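Note that one protein chain is taken out, while the other chains of the complex remain in position.
Chain naming follows the written order as A, B, C, D and E, and within any one chain the residues start at number 1.
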Amino acid sequence: MPTMHIELFSGRTKEQKRELVAALTRETCRVLGCEPASVDILLTDVERENWATGGKLWSEA
Amino acid sequence: MPTMHIELFSGRTKEQKRELVAALTRETCRVLGCEPASVDILLTDVERENWATGGKLWSEA
Amino acid sequence: MPTMHIELFSGRTKEQKRELVAALTRETCRVLGCEPASVDILLTDVERENWATGGKLWSEA
Amino acid sequence: MPTMHIELFSGRTKEQKRELVAALTRETCRVLGCEPASVDILLTDVERENWATGGKLWSEA
Amino acid sequence: MPTMHIELFSGRTKEQKRELVAALTRETCRVLGCEPASVDILLTDVERENWATGGKLWSEA
Partner (left out) sequence: MPTMHIELFSGRTKEQKRELVAALTRETCRVLGCEPASVDILLTDVERENWATGGKLWSEA
């Protein structure tokens, strides 16, 4: 029952999301030996003004 | 101090959210013997294009 | 497909966990009109030395 | 590699966010002895209708 | 800067974890066009008594 949460910058296309979840599910099942139906993936689009690295928002970089 | 995060598909009404948090808080306090004021619940509305099961986005299902 | 994450202090019995997930699933399905099989709940036992309120660890309270 | 997720009510200004991530990164590095570049902070703006305490949504308070 | 959190049942070998993070990072970079160094993955081992589906703990299934 693997469950994945993925945070990524906003702006990815629907096509990229579609391909990403397909690939991650396939690889997870290959390595862990689980059924695709048992894999849930939740994507979170994060705005650059809400993500900081090194104490600095990416919107300011 | 139970803290709950609930991810659910977008589209629930405010009335459903109101009833949901009241019911979950009541049941949690009944089972765990805690004070209602100690229960925090955070709801996250998830778009179907951001949730995949079996390698497929729900927006494509 | 509601997914819940619940953080609670360590020390709950298996019986309390069993009753808690049953009650929360039942209430969620009643309010949202979803199938029980679509509800996932993940519990996280948190040690008092890993939870702070008001700037103070609960293990120090 | 500390990673922080901070949930806060919507409505904070970009200036507050900028100051918050700078201060939290500085203090984390001071206490843990890590490099600023290793600190990631993700902010989540939460609407009052999605946060409940004591079984009541903050939008209803 | 994609960050992934993966919850999976306890009991996976270190070899499976090694292979899993390598594969997921490779696929993520291929689809999103990002640098491997920008991908962080955090695994959480979940005991069956802490995961419920359909209102029932997996330890009871």
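Observations, loosely collected:
The criterion applied here is as follows: a residue touches a chain if its C-beta (ideal position, glycine included) is under 8 Å from a C-beta of that chain, and two chains touch if they have at least 3 such contacts.
Treat the numbers as computed from the prediction; the structure is a model and nothing was measured.
Put simply, the missing chain touches B, C, D, E once the whole complex is considered. Although one chain is hidden here, its contacts on chain B can still be listed: residues 1, 3, 40, 42.
Along chain D, the points of touch with the absent chain fall at residues 1-9, 12, 16, 19-20, 23-24, 27-28, 30-32, 51, 53, 58.
Residues 7, 46, 49-57, 59-60 are the ones on chain C that touch the missing chain.
Simple rule for what comes next: only the chains that are shown with their structure count from here on.
Fewest steps needed to get from chain D to chain E, stepping only to touching chains, is 1. Shared contacts of chain A and chain C, meaning chains that touch the two of them, come down to B, E.
Path length between chain C and chain D in the chain contact graph, taken as the least number of steps between touching chains: 2. The interface of B-C is repeated, with over half of its contact pairs matching by residue number, by A-E among D-E, A-C or A-E. Per-chain CA centroids place chain A at a distance of 20 Å from chain D. Of all residues in chain C, those that touch two or more other chains are 1, 3, 24, 40, 42.
Chain contacts here follow an irregular pattern that is not a line, a ring, a star or a complete set.
You'll find the chains touch as A-B, A-C, A-D, A-E, B-C, B-D, C-E, D-E.
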